[in-house]
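Removed: one protein chain of the complex. Kept in place: all other protein chains.
Right after this comes chain A.
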Amino acid sequence: MSTQSVREMSKRVSERLADAGFVDAQTNPTWYLIVIPKVLLFGLIMIVPFLGAFYVSLHQWAPLAQTHPFVGLENYVQLLHDKVFWKSLQNTVFYAGMLLLFDVPIALGLALLLNMKLKGTRFYSAAIFLPVVTSWVVVSLIWTWIYSPTNGILNVSLASLGLPTYDWLGNRALAMPAVTAMSIWKHIGFNMVIFLAGLGSIPDHYYEAAIVDGANRWQRFRYITLPLLKPTAFFVIVVTMIFSFRVYTQVYVMTNGGPVHATYTLMYYFWEQGFGQFNYGYASAMAVVLLVIVFGLSILQQRTWGSDVEY
């Protein structure tokens, strides 16, 4: 497209918009031309389906049915009485809780160690970050093999030490913790890098001034590092929770939700209802529950983290 025709096109677009009273005729029309493609995509791919989720959740909706009868809140009421749903929610909350309890503090600890800028830091951070870049499907496959009941390296190692072995993914009490442990392993490097960026953004002159004032290491950590890292820590905690509610792929690959719903998560049950049972209405009700939880968490984040973000 030549510059000339682009200019003409943008002029026409802006005239139309001005005629319709949307925009001020004085504005340079090019600005509209360059944001419109993305705005259209937001509208069609994010906003319409977003509203669609609420709409579908109020209907009994089978993909091939001719009509989709309105059922009001029936899907939601059914959710309240659905034991598998509660089990899925419970598992998801367990998953999020374990990540907060182990992933976040260990990631912070590793970031503090890496921030000491020891020799070999590049190697250490590269190694710890390796599971982050590898896909969930790949690491799930590898860990299914590690957890394998008779021949996986975990049980082989335990047996060689004379310790008891378990069917990690086949045991109802152990399956969810096993999936969670693997996820912590995979995810720690992500939080670590965010903490590391947070530590790096603390200006050095704060420490210099503190040294001049005679503050010792502990005091510098306690009164400079810790308070200044608070926003980063809060960000990490909320984002970890938000992502936890999306846990899905590792369950699909490692356990298929089993044994007997022991590893069902919100997203796994959603997928099973939506695209296994083709029960769109019921699945959408679950999606709306997920949306409400994630929005709640995001508001929490905006309150503290976003308070000085300019809009």
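Assume a residue touches a chain if its C-beta (ideal position, glycine included) is under 8 Å from a C-beta of that chain, and two chains touch if they have at least 3 such contacts; residues count from 1.
We take it that contacts and distances are computed from a predicted model.
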For this session: Tell me the UniProt name of the left-out chain, picking from "NADH-quinone oxidoreductase subunit N", "Glycine dehydrogenase", "Acetolactate synthase" or "Carbohydrate ABC transporter permease".
Result: "Carbohydrate ABC transporter permease"
For this session: May I ask which residue of A:Gln60, A:Gln78 or A:Ser148 touches the chain that does not appear here?
Result: A:Ser148
Exercise. Among A:Val93, A:Ile128 or A:Leu158, which residue is in touch with the absent chain?
Worked result: A:Ile128
For this session: Could you tell which one of A:Trp31, A:Phe70 or A:Trp86 touches the chain left off the display?
Result: A:Trp31
Problem set entry | Hidden partner interface residues of chain A, rising order | 3, 6-7, 22-24, 27-28, 30-32, 34-35, 37-39, 41-42, 44-53, 55-56, 63, 109-110, 112-118, 120, 122-146, 148, 150-151, 153, 156, 160, 185, 189-190, 193-194, 196-204, 207-208, 211, 216-222, 225, 231-232, 235-236, 239, 242, 245-246, 248-249, 252-253, 267, 270-271, 274-275, 280, 283-284, 287-288, 290-291, 294-295, 298, 305, 309, 311
